[in-house]
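What follows is one structure encoded as structure tokens, with my remarks underneath.
Showing just some of the chains, left in place.
Here the chain labels run A and B in written order, and each chain numbers its own residues starting at 1.
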């Protein structure tokens, strides 16, 4: 099995059960994620930006479809390619943009940057720069939910490359043993840096890889936000009701290079061009307008809203103070005991 | 007061905190139904049940990461590694995640996590004998605690559980003590002196970063950790008869380190021996020597003497292990050397 073609994966849009408010939210989040990153791409090209970034362009339906079924206090762990997950979990664009600029008003006070974005008030426990590292951490958040009896669910997003890290195996076994409420979402964008699926994974049907731990799984069209949403909703509902973990594979495609400026010359241009035609935002737009559920002007209004949000976020970021040389000192240790001073 | 073994003291600290705070949990291999490989968690599964005491599969990176996830979301996990040597299996989660999350998140992440691990050489060769403190002392974002007595162990453990940062508590297998209900499971070193085994019943904390002067003296300062504290005290007792007065300082926490107590002593005695069980090169003895040599430069009458393990994986043969790991005579000889000029 080589790189999957869109026609092997796509599912038709089925609007049953989606009202227009929800559809607008899904669209809004996808566009936010897209425009946030495209703006960053432009910024990295034109001004001196600190650090690096990995774009999820073309993959937005995965983050948005999954996170949109979660409660505000459900948990998410993310990856080096984490902007879309944050945005889908309603982390503010302002704080994210300011973090990209390494400003004090950034989400992580300028201490983490793109690869460590998080917002604990939104249940976003962190983008992890170590591939796979978030998998056991999300699993632990699910265990915590069980111990505290809160019925919260945890979601771990990770890539097709990350699935070959040992912690995936260890985590799924424990989650299954203890029926933890955790959804493992493997965002299969078909490449791990330069490595196509079939060179990295002996079994490329990634949703079946819970078989070793009795974790059920399912593969969905990751460029169809409704398909992702429905699959995630079922998995989350089951997990919340004590049925244990689930492995959801969302097949998508990494349209850009691995990281800022990286040219993916290890794959055919035609493949890229083909997949671009199955862009998740494009498809959603077409389906929703064709079905007459959302109007061009609905979408346009959202586009404009997002455009303004992004501009505002840049203004917010630029108004922030640069991280100071000594800022970091306050964040190394809390030095505090529970409930107050030591 | 009651005499408790070090294993008992640690257990009592864990139990008291688990009783008073339902967010404290214990996880690790065989910590539950089996009571722990060294019986440190004896009776805890019975009292707290499987939702508070988690018997894990042999998946160190996995359960360490789960401990972090649990800590980030309101629990206060205690993670036991069966031997400190196995921490390397979870090194990424400890070094890259647990220790760095607070900073990377700009202070959002609270990581109230205790890692407990027995260490020290007891005849079990290279993969069950290591002293790992230097690796973690060199890992900013976590605390490193080394209790040498039951009294210290209980107070430091309670502090560790209550602190909102990752804390590594290293326990020396030979200090667990025979009074533990594990009976024969708990190992004991013959040279262990008796100090500190009186342990108050109520919960108490010992602040991090406060060294303890285990014995006052005026001629030479011996800084020692874990079992070396006991060997140093035994040596000090012997040397007293020869008219040599040793001050024995136990830093108790390596991170944070109580530099002031150490430097004060050095300014008084002007001569220092550092005794630790970890490997010398890049080890704790080097760090202490560096601090003392730089910050008490004008007060040293002789070079600091490092007594530490030789730079080798720990060999199996008893005579070889004994040669690699510092013994009383090594400390004694170092004191003689440091007093020579």
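The definition used in the following text is that contacts are C-beta pairs under 8 Å (C-beta built on N, C-alpha and C of every residue); 3 or more make two chains touch, one makes a residue touch a chain.
As the structure is a computational prediction, the values presented were derived from the model and not from experiment.
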Copy numbers per chain label across the whole complex? A x2, B x2
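We adopt the following convention: only the chains that are shown with their structure count from here on.
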Measuring from the mean C-alpha position of subunit A to the mean C-alpha position of subunit B, what distance in angstrom results? 41
Where on subunit B is subunit A touching in the complex? 21, 23, 25, 51-52, 54, 56-57, 59, 61-77, 92-93, 96-97, 101-110, 112, 140-141, 143, 159, 162-165, 205, 207
Which of the residues in subunit A come into contact with subunit B in the complex? 75, 77, 106-112, 116, 118-120, 125-126, 128-130, 133, 135-148, 152, 154, 166-167, 169-171, 173-174, 177-178, 328, 330-338, 342
